[in-house]
Structure formats: C-alpha cells, structure tokens
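Omission of a single protein chain aside, the complex is shown with its protein chains in their original locations.
Let's turn to chain A:
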Amino acid sequence: MTSKLLTFGNLISRPISILIKQNNVTPNLHTNFSTSSVACVNFFNKLPAEKLWKSVTSVSNAGAKKGRGKGAGRIRIRDLNRGQVIGVGRSSMLWPGLSAPVIRGRELLKQQRLPDDPERLEKLIKIRDSMTKFRRLKLSPIERGWSGMKMPGRSLGPPDPVGEDAFTGFDTKVLQLRSLLIMKGSLGRTRNFQAMVVTGNGQGLAGFGLGRAKEMPAALRKARNRAGQKLMHFEVYNGHTIFHDFYTAFGKTKIFVQKKNEGYGLMCHRAIKEICQAIGIKDLRAKVEGSNNLQHIVKAFFIGLLQQRTHQQLAEEKKLHLVEFRSENEYFPKVVASPSEVRTKDELLKNETLDFTQYVMNNKVILKKKKFPRFYETMPHYKIYLKKYEKYRNHEKIRRDLKVEYGEVKSFLTDKYPEKAEQEA
C-alpha cells in the first residue's frame, strides 16, 4: 500500500509538462497557447446562491403590499443540487473511488465511460419542477374545519390539565380566529391574534373562551384554556334537545331557538351547531336575526341556554301540571312535571297566557313568513304536466306489487298474450 502511495506522490511531484507528455496530446498544441488574460469571474460564481435567488424571487416593498409574490404565480427558490450526485455528470463515467468502489470482487476497477443515460436531464428537470409547483396542504375531511385549511371549525383537543385535574372527554372547537391591528406608541401598528373557542364534553358541560396573543397558536391555546376554566352545566332534555323554545338576544343579535323531535338534527348557525355538539344537544332549530356578529351569537346562545327553565320550574311557576303529547304515542297525556299545589280553573286569571309556547317565549310571537308557491307552480306547463301524469300516479306501486307477485313486471294476461317482440324471437 505504502509503495503505491509513494508512486502516486512521485506522479504529483513531477512537473505538469511530463503529465502532458504522458497524455497523448499532439505536440503542435504548444504553439496555440495564448498569453491574454481570461475573465473567469462573473456574478454567477462571485455571489452565493442565496443572494442570486433573492434577486430573482424578491418583490419590491410596494409590490408586496399589493400582494405580489404570493399564491400560484410566485417564483420559488429551487435547490439545484437536489438529484445531483458527486461523480455523476452529463457524460456517464465510472470513477473508481468516487462513483464506484475501487475493487469489485478481485479485480481493480478502471476509469471508463459507460453508455449515456438519455433520460438523465429530464429526470433532473422533473425533480426541480416538483419543488416549484404550488401545492396546497390537504387535511383529512375529519380534521377539516368549516372551510379548507382555515382554523374555524377545527378541533384543538381538550384544554391543558390544571394541576392533576385533566379534562378527559373534552374537545375544543375553534369558532373564530382573526388578526387585530393595534397601535402602539413605540412600535406603531402591530398585529395581534384573537381566537374564540368552545370546549365541552358532550354531556352537558361546556364553556367558551376568548384569547389574544401575538402568535396564532398562543391565542388558540389561551382561548382553549380559558374556555376550560369557564365551564357551565346545561341539562339536556331526554339526552337530545332543549327543554323549551326560547328567544335570546345579545346586542343587535337575536336568536329564536326551537325544541325539536329526535332525529331532526341541528339546523342552525355553524357556531351554534358547534356549541350544541360540545354540550350534547342533538336536535334543535335556531334562527339568527339581526346582526350576525359571531361573538354576539355565541354569547346570546349561551345566555339563552342558561335562562332555560326546566319542566318542574315551569310547572311550579304556573302551578299547573305540564303534560306532554307525542304523536308517536297516540297523543297519550304524559305528565312531565307536577307542582306541589295545583290551581283550580277558577283561580286562573282571565288574561293569563296558558299556551305553553307563548309562555316560554315570554309572549314574543315569531313572524312566520308566508310561503309562496314554487315558481313553476303558477305556470301553464305545470298544469299540463299534472294532467298528463295523473294516470301514471299509481304505476310505481303496481310495478312493485307485480314484482312481489311474479318476480317481474307482468300480469295474469302475459302468459296468454305474450309481447309481440318475444313472439318473433
């Protein structure tokens, strides 16, 4: 090994002319040497890649304010080294010790030219292009919030545990996340983030919180933990809905909430829906009127829920039995609450509100808009359609009955008088 190194050292120590001699260079090349200087320095090899890229991708201050250099058309920095391997170049060469081992098996590998890879450049370009294309990060539909990658509607998990008390079974949903600009004496206009979240365990416990911070995650964390500190308990009627219809308002926001049957679902503003899910309410309808300021909606809804009266409270207030009638139970009178003492008919006041809905709405009457006929129902062609299809109105049922009886659409006459097409066949 040492002797080999020594010979290598000799090779280096020899003057270049010997090296040139050793190569099979034609001797008349010597005459073509020029002495004029060649400028091998330009900005490509003078400046670092970082600066070069900056010159391409940067946007002027005014341009940035207009929103230039963002989104799909933006020029992105490419790592040109990606896909490049030392020892592999335009012409495919085998360099022992660089791109290949020196000894393979028992033979000593020699430097040689390999057949060219025609797709090499294409592959490189492809790798480079994959970096430049604008890719939007995708969330799974379960993790997704109300809209795309935005935070509102997304889950944050339970609030952080306080001491040893962990919030097991809780889940937090973001209701609002926005940036606020505030003026500071020294810094001028600065940006703050504000988040509103609701947390709940789906079994009656829920709370909402508001958090402000310089950074988005900090604001969300603050809001979540604050919501965990402000839990309220709500009773859920039969585990699926509220106790009665109610009206509630906060600022200019007005909400009319209606109790609904099992299986109705949550037909309401998306924020109210998230709150209901956090509490464990499954069926309800809510109509927001007036301002749709989200924070006001949330506050109004929570106030409304807190002001609910249970059936027992209502019965005690009225001193009358509260009786439930369900259509699925043939309107069987089920007494849901009885007061300690019941008033007689003579004790009722003349102008007293006895209607349950009116009473729980505090005599507020919902304006129900008149339903207009569908646009086509007044047109002449609709009448023609009705006349034309009147005779077919039972055909679907008849077809079903025939399928039950014969396994196909046929009548008792089909065997006797088969279809003509079948006869020919």
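Heads up, the rule we're going with is that a residue touches a chain if its C-beta (ideal position, glycine included) is under 8 Å from a C-beta of that chain, and two chains touch if they have at least 3 such contacts; residues count from 1.
To be clear about the criterion, contacts and distances are computed from a predicted model.
Considering only "Exosome complex component MTR3", "28S ribosomal protein S22, mitochondrial", "Eukaryotic translation initiation factor 3 subunit E" or "Ribophorin II", the record for the omitted chain gives "28S ribosomal protein S22, mitochondrial", by its UniProt protein name. Of the listed residues A:Lys254, A:His269, A:His296 or A:Lys318, the one in contact with the hidden chain in the full complex is A:Lys318. The residue touching the chain not shown here, chosen from A:Glu107, A:Glu143, A:Glu328 or A:Glu408, is A:Glu328. Checked against the full complex, the one of A:Lys230, A:Arg343, A:Lys364 or A:Lys383 touching the unshown chain is A:Arg343.
Checked against the full complex, the one of A:Arg154, A:Lys222 or A:Lys260 touching the unshown chain is A:Lys260. Across the interface with the omitted chain, chain A contributes residues 244, 258-264, 315, 318, 320-333, 335-336, 342-345, 348, 354, 356-357, 359, 404-405.
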